[in-house]
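As you look at this complex, bear in mind that one protein chain is not there, while each of the others sits in place.
Labels run A, B and C following the written order; every chain starts at residue 1.
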Amino acid sequence: MIIVMRAQATAKEIADVVARVESRGLRVNISRGEERTIIGVIGDERPVDGTQFEVMDGVEKTVPILKPFKLASREMHPADTLVPLDGMKVGSNKIAIIAGPCSVESRQQILETAFAVKEAGAIALRGGAYKPRSSPYSFQGMGEKGLELLAEAREATGLPVVTEAMSPEQVPLVARYADVIQIGARNMQNYALLNTVGESGRTVLLKRGLMSTIEELLMSAEYILAQGNSRVILCERGIRTFETFTRNTLDLSAIPIIKELSHLPIFVDPSHGMGRRDKVAPMARAAVAAGADGLIIEVHNDPDHALSDGAQSMFPSQFDRLMAELRIIAPAIGRSICLEPVARRGWAR
Amino acid sequence: MIIVMRAQATAKEIADVVARVESRGLRVNISRGEERTIIGVIGDERPVDGTQFEVMDGVEKTVPILKPFKLASREMHPADTLVPLDGMKVGSNKIAIIAGPCSVESRQQILETAFAVKEAGAIALRGGAYKPRSSPYSFQGMGEKGLELLAEAREATGLPVVTEAMSPEQVPLVARYADVIQIGARNMQNYALLNTVGESGRTVLLKRGLMSTIEELLMSAEYILAQGNSRVILCERGIRTFETFTRNTLDLSAIPIIKELSHLPIFVDPSHGMGRRDKVAPMARAAVAAGADGLIIEVHNDPDHALSDGAQSMFPSQFDRLMAELRIIAPAIGRSICLEPVARRGWAR
Amino acid sequence: MIIVMRAQATAKEIADVVARVESRGLRVNISRGEERTIIGVIGDERPVDGTQFEVMDGVEKTVPILKPFKLASREMHPADTLVPLDGMKVGSNKIAIIAGPCSVESRQQILETAFAVKEAGAIALRGGAYKPRSSPYSFQGMGEKGLELLAEAREATGLPVVTEAMSPEQVPLVARYADVIQIGARNMQNYALLNTVGESGRTVLLKRGLMSTIEELLMSAEYILAQGNSRVILCERGIRTFETFTRNTLDLSAIPIIKELSHLPIFVDPSHGMGRRDKVAPMARAAVAAGADGLIIEVHNDPDHALSDGAQSMFPSQFDRLMAELRIIAPAIGRSICLEPVARRGWAR
Partner (left out) sequence: MIIVMRAQATAKEIADVVARVESRGLRVNISRGEERTIIGVIGDERPVDGTQFEVMDGVEKTVPILKPFKLASREMHPADTLVPLDGMKVGSNKIAIIAGPCSVESRQQILETAFAVKEAGAIALRGGAYKPRSSPYSFQGMGEKGLELLAEAREATGLPVVTEAMSPEQVPLVARYADVIQIGARNMQNYALLNTVGESGRTVLLKRGLMSTIEELLMSAEYILAQGNSRVILCERGIRTFETFTRNTLDLSAIPIIKELSHLPIFVDPSHGMGRRDKVAPMARAAVAAGADGLIIEVHNDPDHALSDGAQSMFPSQFDRLMAELRIIAPAIGRSICLEPVARRGWAR
């Protein structure tokens, strides 16, 4: 941390700040410039709340130097983390595409969709059994019945399953059925939930909150990693801005930024960010071109009759065409689309 | 809902939209303008997902007409809701000031602070026992021990207690100690938690999320109201914007907007929005001048040694001065500051 | 400026950065911490582009220490600047209220409105002759004829006149008629215009852009001050956020922040921020309670027939009531509303 003193700061004020820094077990480096004195704090500043210095007399501001996340940082872990998923390695140069409906709605729907996305080259099936909805009057998901149908689709197609848990008490049940537990954007800072999925040891797909900074996303990943669970996949899904033509603004610049800051794989969900299926393919292509390690895309066997998010769900034929486009783009950056899922092996439960 | 057709929409496309609307049990009013045809949907549109029409051929956009919240709306409940709190009525023309430390840290701290804020005119004591922190390495609150200290402070001072619950499983315990359960900004859309506090019947102070629109705040209140619990106090605490000089941007315009849209009382938390104690008083005065029904302010007996949020906690003497200023401002809009809490009566549990 | 090196930075990389800093005529202070080396730059960093260091090998980031504005900063000019306006001093403890219509529309309109706002206690008349409109098809103002009508209203009422200039070539003409030249929010970073009004020597009311930071507002003031014109009044008028219930989000926290950073007076325009007249009074009261030095409010003698911004223009009777409320609030912070404009004296042109 750097503590910047005001231009008029007195020797007494500087001494008081130094004394408080030292009382916290840290040391200082004092740099007297032409206009200001700057106090550099030496030692691990992370457990220290910098704002306590900002309200001291003579202090103008403090500037954190160390990033608040450690386990999630590339500095601590220079090599890319590869998250095993059903025999493939997420985060490698094979780009992983996850697809499926917003919600599980019926046996026929989930099975038809699962076979369709598998045929197009998806390596995992998504589908919600518990749905966070802004209205208490909206369809809230099928619950455990939905989880059972997902398991059936897995048996039938061999695709591993990605599905959301919304509260700590749902985690054990969801973990019994899911290969990957999704934490939704609204729950990105639900710390009780993060701790629980951290403890579960199951792979976690952690979505960035609508108005969460990249640093906050990595801090939320840190909660999971701090529980000893390193199987974390990050996911950009659009942030809230002033623009109203799109539901959210997909922040693709987060991809190269996260690649620099962290070793964790970063996915993109272009469906929620755009909100309309005809806008999904351009953003999916762009995400791959920008370096995303994978995509999670909403596809529905019959989107016109979907119970939720029908408008943003692709038809299987659209998804198929998109996959063909992605196969052309990936080699531009030395990657490929993970076409054929390896035979499903037993996965430790 | 209004469905706006594209300028070039064909008769067939219009007929298809009408057919789908009618298949949902609703009726239509068709208005042919000079440039566009508009289809008005008649009936309760709330359970119908409008985006399903947006992806039909010939449709340009849909516009919701009915607000998605009902129980929280002033339309359904024209009179102001008065929330009883320890003998006073929150939402009346007496403005309620809640004060206390960010976190409960020790017996001495909470008792000293409680007496100080009571003397200055606060009508309830705030203090966190469970703290949502962006870092897993930060102080996370004293837990149940903190709740016990809050109860002791209540016995000693007669002030009712406001404290946060962070997950559904904490609610029963927190409800045993708290007069008002606070839902923090990061949990505003934690629906499992909203349902649980709704069921608890305890008064809820619901903070607006950093990233949440006013409509979303009212939808989250709707979750609580839908459980039969009408004791809900809303609270603006700053939204995230591009400005970086303040931690958040306190959106005081939310006060008159919410007063128009809803019957629920609206409070303001100027401490979290500003992040520095010297900026709290101006915003507290502004909130009262703008029509807030109450304030919740961080005050600490010794902020320089606070374990969390010390920089934004007021000294008791600053709080005292602020209360004097508020007593001058309130009459400008025909209100007064609720100076003397009535004798604590037994509160139904 | 502080240059933060990466954890793995080599001695060679550090030496290269130091060499480049010194080649810019600056000196360094090197602080070796446990995790990182930090290079403090000593000397005036303002003319140096910090990002040039950020792309050097081994550099993690740079942090500016000195504020980029000088003339506008309170550090360079600790005392409040008092801007003379027709015998009164803007920025003193007398709060100045400017009022009038959005646009000048007719002789009767501007005269009736001018007398009405004078009677209620306004100390200056606002009214646009040149209007920046987002549509080329909207009413663009009366132009020079409007300026003449403003001058007539000034002769009739004695109120000084505030009106906008939109381009450098309009400045000489506007300066001939106006006591205060307004720079609108969309032109806050129109540097050619800022230079021209700086040279004009006329008092400038500089509105904050919709998505401009406080620092950028002060940098734009710096452009005017750098031309030797110190008669600058800043004005907050709402920033763009994700919230859609209000047209913009009035950022009242900018008031105490600007008071700390700068010596210039800060006004608030609650009319443009809110967009609806029934929401103007609460925000006007809040602005005064938060410490604004003045307000600029839209009032129209017949808002239902206004050519622009009718919905946000107050009726004279509403404005009168608001002024009464403000007179109650101002004393809470040791100020008063400047009720009676002193007799207009000749103003130097």
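Going forward, a contact is a pair of C-beta atoms (placed from the backbone, for glycine too) under 8 Å apart; a residue touches a chain by one contact, two chains touch by 3 or more.
Note that the structure is a prediction, hence the values are computed from the model and not measured.
> Counting the whole assembly, list the visible chains that the omitted chain makes contact with.
The chain that is not shown touches these displayed chains: A, B, C.
> Can you say which of C:M219, C:C235, C:I257 or C:A289 touches the chain missing from this structure?
Checking each option in C:M219, C:C235, C:I257 or C:A289, the one touching the absent chain turns out to be C:M219.
> Which listed residue, A:A96, A:M211, A:I224 or A:C338, touches the chain dropped from view?
Touching the chain that is not displayed is residue A:M211.
> Where the complex has a chain not shown, which of B:A19, B:I65 or B:A156 is the residue touching it?
B:I65
> Using the document's contact rule, name the residues of subunit C that touch the chain not shown here.
46-47, 49, 51-52, 54-55, 68, 132-138, 166-170, 186-187, 189-193, 209-212, 216, 219-220, 222-223, 226, 240, 275-278, 303-304, 306, 308-312
> Identify the residues of subunit A touching the omitted chain, counting contacts across the whole complex.
Counting only subunit A, the missing chain is touched by 211, 213-215, 239, 241-246, 249-257, 261, 273-274, 278-279, 282-283, 285-291, 325-326, 328-329, 331-333.
> Residues on subunit B that touch the omitted chain in the whole complex?
Touching the chain left out of view, subunit B contributes residues 2, 4, 6-8, 29, 31-36, 38, 40, 42-44, 63, 65-66, 75, 240-242, 244.
The working rule: only the chains that are shown with their structure count from here on.
> Can you compute the centre-to-centre distance for subunit A and subunit C, using the mean CA position of each chain? Integer Å is fine.
Going by mean C-alpha positions, subunit A sits 40 Å from subunit C.
> In whole angstrom, what separates the CA-based centres of subunit B and subunit C?
Here subunit B and subunit C have centroids separated by 31 Å.
> Once you find the CA centre of subunit A and the CA centre of subunit B, what distance in Å lies between them?
27
> Quick one: which residues in subunit C touch 2 or more of the other chains?
Correct list: 211, 241-242, 244.
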